[in-house]
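Sharing a structure below in structure tokens format, with a few things to ask.
Apart from one protein chain that is not included, each protein chain of the complex appears where it belongs.
Our next item is subunit A:
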């Protein structure tokens, strides 16, 4: 039996954490060590915009210790991720470079959407009732140092995910300035939260019925002491601690006193969300980002098989966005049936993989969203919408690829555009290839009438034969096809051809 060890490092807003996991072939994937060190990087970022030299030195010291611990276990693979404290720090590029130089650890700065997706994965793996829970209206609420993330599920599908920038550390720092002037900090915290929460409710909640809440975040489990509570039990806990001094709470609940100051902002945020969503039951799986990093790794290495198709969540989230901008459902559906088979047929030649296929599918889903804003400048509008909309599970870089694919589906793609956006070479190549495929597919449904129910593809002698099975007139499609085919050929050195299969 082979044993593989993996280390997940999370450079968070107020804590650096490392979990070491072991995978034993066909047996188990589990945590064997967990080291946490308290360091409030977020305090620097949220107050000064930068992380100070002292904190960075301290971080390097801790990471060097982590390296020692990893070596102790002979850990081969690791992934170190940083979240908002580093992400939002102006000097994040310097930090990453310096840390790598000093410790050998490469810190990957996660976009919020990536981070939340990993959190979400950790919950999906960590909460055994997850799949049962999300059959009904469910919200995952995670209170972090920098922000709160809310993901809504219904009927097994991810409905929406939103990031609200009201994390516990951020709030604590905001309130700290005037906390001397009031006795009721909790009221101020509530007010700070209410505004953001109100907009969220209006926009995304509508009349969705949220039955369950899954909450994650530090120390909330210690406060509630159980993995499942009712809303009224939560309220009771809240009332029990809200007027207490942080030190008292720390002592009573066995929470390290240095973390106690974050408890009040945290529970107030939870409380307000619970009230707004009117959830009945609250689950606390007690997982963290490190778990997500590890599960993600394990999944990629095929150590574990997820019961849940996480890509479906990303797709579902994209469909919700398309719906919001009144995308043509039939056209999208037809286009998926055209574009994806072409992608699959071209796989060997294009060298693209599963992840790019997902990007193409999302590009297809979102390709018309800009029309909602302006019909004549749809390409640019689509681009802007996609760049401004977080899609859980996708990094900003990936979203940029999608936005570009959508944009250049209809407008010409020139080298100037590449320079202007400072696209990386590998991203540029993905964009070009996906654009070529999307253009061909789109041309096949130019009329948006879904004339081709079925296509059969054959790849032969530098030709991609697209045999369509339809009785309808395809003159329009055939007429518009050549320029798309030219571009496709330019990219892949393969000429697509349309051939109509005659019905007998």
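The criterion applied here is as follows: contacts are C-beta pairs under 8 Å (C-beta built on N, C-alpha and C of every residue); 3 or more make two chains touch, one makes a residue touch a chain; residues count from 1.
Convention: contacts and distances are computed from a predicted model.
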## Note on the structure
Given "Response regulator transcription factor", "Cbb3-type cytochrome c oxidase subunit I", "Polyphosphate kinase" or "Monosaccharide ABC transporter membrane protein (CUT2 family)", the protein name in the UniProt record of the chain not shown would be "Polyphosphate kinase"
### Query
Which listed residue (A:3, A:94, A:176 or A:301) would be found touching the missing chain in the intact complex?
A:3
### Task
Could you tell which one of A:24, A:203 or A:301 touches the chain left off the display?
A:24
### Query
What residues on subunit A make contact with the chain left out of this view?
1, 3, 5, 15, 22, 24, 27-28, 32-38, 65, 68, 71-74, 221-222, 254, 256, 286
